[in-house]
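Pasting a structure below so you can have a look.
Take a look at chain A:
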Amino acid sequence: MSVDVLVIAEAVAGEVPDVTYELLGKGRELSDGFSGELALVLAGEPSPQNLFGAADVLYSMSGMEAGYCAPQWEMSLGEVIRSAHPKVVLVSTGTVGIDLAGALATQFDGVLASYVIDAVMEGGSLVVTSQLYGGKLLSEVEIDSFPAVLSVVPGSFASDVGRVVGEPRREVIDVGGSLSSAKGIAIELREPDSSGVDITAAPLLVSVGRGIGSKENVELVAELAEAMKAPLSASRPVIDQGWLPKPHQVGKSGKKVKPTVYLAFGISGAPEHLEGMRSADVIIACNTDAKAPIFEVAHYGTTLDLFDLVPELTDQVGG
Partner candidate 1 sequence: MPVGGNKQAAGVTELAEAIVTSPLSGREWDVSGGSSRMLHSRVLTDYSASGFAKIAALEGGNSLEYCFGCGKCVPVCPVDLVSEYGPRKIHRAVQTGLDLFKSDELWKCTTCGNCLRVCPKEVNMIEVMPAVREVAMVEGTIPDELQQIMEKTFRYGNALGENPRRRPAWTKGAGVDVRVLASDPSPVDVLFYVEDYWSFHPRGQQAAQAFARIMTSLNVDFAILGAEEKTLGDSQRLAGEKGLFEALMEEVIDVLAKYQFNRIVTPDPHGFNALKKVYPKYGHTFEALHYSQLLAPLLEQIDFQGSLEATVTFHDPCYLGRHNGEYEAPRKIIEAIPGVKLLEMGRCRENSYCCGGGGGGMWLDGFNANHLSERLSERRVREAAATGADILAVACPYEVSRFEDAAKSTGNEGLRVMDIAEMVDIAMRGEDWRS
Partner candidate 2 sequence: MEERLVVIGGGPAGISAAIAAAELGAPVTVIEKNAYLGGRPIEENYASLTPYLESAEEVMGRLIAQLTSFENVDVLTSSKVVGASRDHAPFELDVLTGSATSKVEAASVIIATGFTHFDPGRETQLYGYYEFPDVIALQDLEAMLKEGKVTRPSNGETPQRICFVQCVGSRDRQIGNEYCSKVCCGVASKEATEIKLLIPSAEVFIFYIDMRMYGYWENQIYWPAQEKHHVQYVKGIITEVLPKDGKLLVRGEDTTMGRPMEVLMDLVVLSVGMEASPGTRQMAALLGVKQNKYGFIEAANSPLDTVSTSVPGVYAVGAALGPSDLEDCASSGGLAAAKAVRDLHALA
């Protein structure tokens, strides 16, 4: 049997993220549709806990340097794809996916769909649903030429199917010899800067997003956080603008948090942010746009202006 679906494990520092199991689950479903095999490709060796039983084949890319270097990964994954000939490659819309999905699709003259939240087989075609325009629209795409690369939004599929324990066939792709021709080298992996603030442990988080408008205004929410004795956290734009340091970030590239109560001010709810906080017990969102995606995951919401609400909250908590 040939490999029909290849899942790329976005495990750079050893730990396999949830989304890899989501992809394995979905990959199982798709490969059953093709009646072919499901393969997983992983950098290095799997740890004993990760047996990836959902997959039929496990490719280990060996000989790669520790750390992450896009050209090296591209070269190694290219080797695997050349060897496995998958019809469908599944990767998440994380850094590896954003880095390499397009490059691999181009290299193998395949079709690529990004921000995928669903994929089903219809006849001989793969029908894929993607989020566009920050989730404001969905697009349904029909793919009937292969290989196809799908870059999937984390959280789109269940991960339990992918966690089945088993022993896939092992194949090792050693790229050590050719790696020197890669046009880049990995230098190091830097651990997250966790100095000062730990937003992952607090039972209550006060979180602020782009709607705050400016660095100066962050102070307003910081006062509320202080009054509530809760850490201040933030969504990506606030960090990117330099309004708060990185350790405050909730989301895909920041911290995953699971507080009892998550208070979100001026956060619209980009998928990357929702990924980091959707499992909070109670989410309370304040956003003037009633259509903001955050209200989909929030338990309570208000469209009041945060500039009206936050001082009021600070007052009432303080008093």
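Basically, a contact is a pair of C-beta atoms (placed from the backbone, for glycine too) under 8 Å apart; a residue touches a chain by one contact, two chains touch by 3 or more; residues count from 1.
Candidate selection criterion: all candidates are chains of the complex that A comes from, given by their letters.
Please read these numbers as outputs of a predicted model, since none were measured by experiment.
As listed, 1 or 2 are all part of this complex, and the one touching chain A is 1. Chain contact summary for the complex, chain A toward candidate 1: residues 213-220, 222, 225-226, 232, 241, 243-244, 307-308, 311-312.
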